[in-house]
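Structure, as structure tokens:
The complex appears here minus one protein chain, its other protein chains still in place.
Right after this comes chain A.
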Amino acid sequence: MLTYTIRRLLIAIPTLLFISLIIFLVVTLAPSDPTANLPLSIPSEVRAQIRESLGLNEPLLVRYLLWLRQFFVYEPLHILDQAFGWSLATDDMQRILSWQTRSPVADLIVQRMPQTLWVVGTSYIIGVLIALPIGIVSAYRQYSWFDQVGTFVSMAGFSVPTFFTGVLLIVIFSVQLGWFPSIYDTTHEVTDLASFWVQVKQMIMPVAVLALYNAAQISRFMRASMLDNLNQDYVRTARAKGLSEQVVVLVHVLRNSMIPVVTVIALGVPTVFGGAIITEQVFKVNGIGQLLIIAIQGGDVPTVQTLTFIFAVLIVLFNLVADVLYGLLDPRIRYD
């Protein structure tokens, strides 16, 4: 298993390098101009100078290699310096700077990450916690009213986009009932029970929207996987042994059904870090997703590149995690 993991990590290096090239080409060749958002009164010679100062006149290959050096060498050194107070990085090692804010992209990510992890992460956990029991009961009582309602709700959660459910919740709970704030306040600090309650209240709606979406997906998976296993012969064997129904369902069926579900859950984790672009916009949560969309709008190439590449790394990493989990859970799968 260890050699397998190491081999997979080694294979990941060329994969990620290739991905980085694709990302670089897509983002750089896109017809966007970082100076387009500047006031119209700025003359075009000045705009050309700005573009030159951003290094846009260099050949593509040089820009790509520079970015690679920044991302893999300079940036880690700076982050280590910040974290441990060392001084590994010298002054001529320039960090990846956002073209919009002129601050290092890493700092932007560090600022945005807590909001995203709180809102999107909580919604993912809640979604999974809701989805598993629903999937189990739906499968065990297939075609019962519970299953029918569950199917309907997950179809709705799956097919109704989050920009609709989000706005719907705002209309009902913020505008009509006035229970929850419609805007997520990032500056709010949790110091005592009362402020914690405020935090919970502003999280409820975005979390609910995303949890519904996640739960819809995972509960379907859980149900399908349970149904696959419930009809297996070994379940009949377990019943014939005279095991209690609880043991049959929870030990025999559930454990086998969890194998594919766990991998699906693991594969979904990168989306948590990626943030929920639309939902963050709807509730004004200034998380990673919002950072990405603003950077795209502003033609902020370094930010878009860095964010997208970090997502790619996470996806590759969690694919590996899912595969390793599969090997741990299913004795029939063996990696040598």
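Going forward, contacts are C-beta pairs under 8 Å (C-beta built on N, C-alpha and C of every residue); 3 or more make two chains touch, one makes a residue touch a chain; residues count from 1.
Following the convention adopted for this analysis, contacts and distances are computed from a predicted model.
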item	value
UniProt protein name of the chain not shown, from "Oligopeptide transport system ATP-binding protein", "Sn-glycerol-3-phosphate dehydrogenase subunit C", "ATP synthase epsilon chain" or "4-azaleucine resistance transporter AzlC"	"Oligopeptide transport system ATP-binding protein"
Chain not shown: contacting residue from A:R47, A:R63, A:R239 or A:K284	A:R239
Per the touch definition above, residue among A:V160, A:V247, A:I278 or A:I315 touching the missing chain	A:V247
Hidden partner chain, residues of chain A it touches	143, 232-234, 236-245, 247, 252, 255-256, 329-332
